[in-house]
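Every protein chain except one is present and positioned as in the full complex.
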Amino acid sequence: MRLFLDFVPVLVWAILAVVLVGGMLFASWVLRPHVLQNSEKTSSYECGEEPIGPARIAYPYNYLVYTILFVVVDVMGAFLWLLAGSSFRLDVGIVWQVLVFVLIIMGGMGFAMKKLPETFLSGQETLTLYRKAKTERELKELETGGH
Amino acid sequence: MIPLSWYLAVSFILIGLGAYGMMVKRNLIRILIGAEIMGNGVNIALVAVSIYSPAFSFVGQGLIILVISVAAAHTALAMVLMLIYNRRYDTVDLGTPISLEDDEHV
Partner (left out) sequence: MMQIDIWFEQLEFVLIAGIVIFLAWLALEHRNIVYAAFFFGFMASFVAGFYLLLEAPFIAGMQIAVYTGGISALIVFAVLLLPRAQDSSLETFASPRRRRIGLVVSSLVGMLSASLALFFPWYDTFSPDLPPLEFNLELLSQWLWSEHGIYVMMTALILLTAIVGAIAILQMDKAESLISIEGEFGIESVEESIDDEVSVEEPSEEVGNE
């Protein structure tokens, strides 16, 4: 109960966010011209061709490594945030512990920065993979006879 | 005052939900979500018991910090393993028959 009065501004802000976004969507719904939609109007635009299948592409897996790196640095930040909020009542020997902690994780990040370029696909490798995937797809279409 | 058993009840409901999700679902991502829900339930129980215990020390809160960071690390690795599984078998379903014979790499 004691914390609730401290966090009332957060509650106000959350309610304001919901109200504002909902209000903007509602206002656009009011101001929109209401015409009937048919399937030709609502289909996605693909330079004149007919779109087949859902519009989901497979991202390269390299973006996942950045998310993992972010999570690691985030956890490190949470630990350091705890330290920073303590108004320096701690004894001096903690400095070494903090240093070792930061060095361990930054060493890991340094390793990641060195080794990440090796996980990227160069131009030739991308070409090879693309050709392999294309021939696989053609072979599959040959088997199924044009889905 | 809210009695401790209420917090523990919520925690056990979350643990039960997480266990149900991990056992019943066949999609790998749902299983991971079930594991995380279970972890959240355990964290709630830990903090609640630590704060309500008579000899108060910061064991519960400190332990929670370590548990959350370890959960983050293992979720990251579970994600990578899931992607490897998908790259190999082209599905995220756990029920796919996996043969141990040595066929060519897809």
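Each chain carries a letter (A and B) given by its place in the written order, and its residues are counted from 1.
Here is the rule we use: a residue touches a chain if its C-beta (ideal position, glycine included) is under 8 Å from a C-beta of that chain, and two chains touch if they have at least 3 such contacts.
Being a predicted model, the structure only gives us computed values, none of them experimental.
With the whole complex as reference, residues 1-10, 12-21, 23-30, 32-34, 36-37, 40, 43-45, 47-49, 51-54, 56-59, 61-62, 64-66, 68-77, 79-84, 86-87, 90-93, 95, 105 of subunit B touch the missing chain.
Interface with the hidden chain, as seen from subunit A, comprises residues 1-4, 7, 54, 56-59, 61-65, 67-72, 74-79, 81-83, 85-87, 89-91, 93-94, 97-98, 100-101, 104-105, 107-109, 111-112, 115-116, 118-119, 121-125, 127-132, 134-135, 139.
In this text, only the chains that are shown with their structure count from here on.
Touching subunit A in their complex are the following residues of subunit B: 65, 68-69, 72-73, 75-76, 79-80, 83.
Those residues of subunit A whose C-beta lies close enough to touch subunit B in the complex are 61, 64, 67-68, 71-72, 74-75, 78-79, 82.
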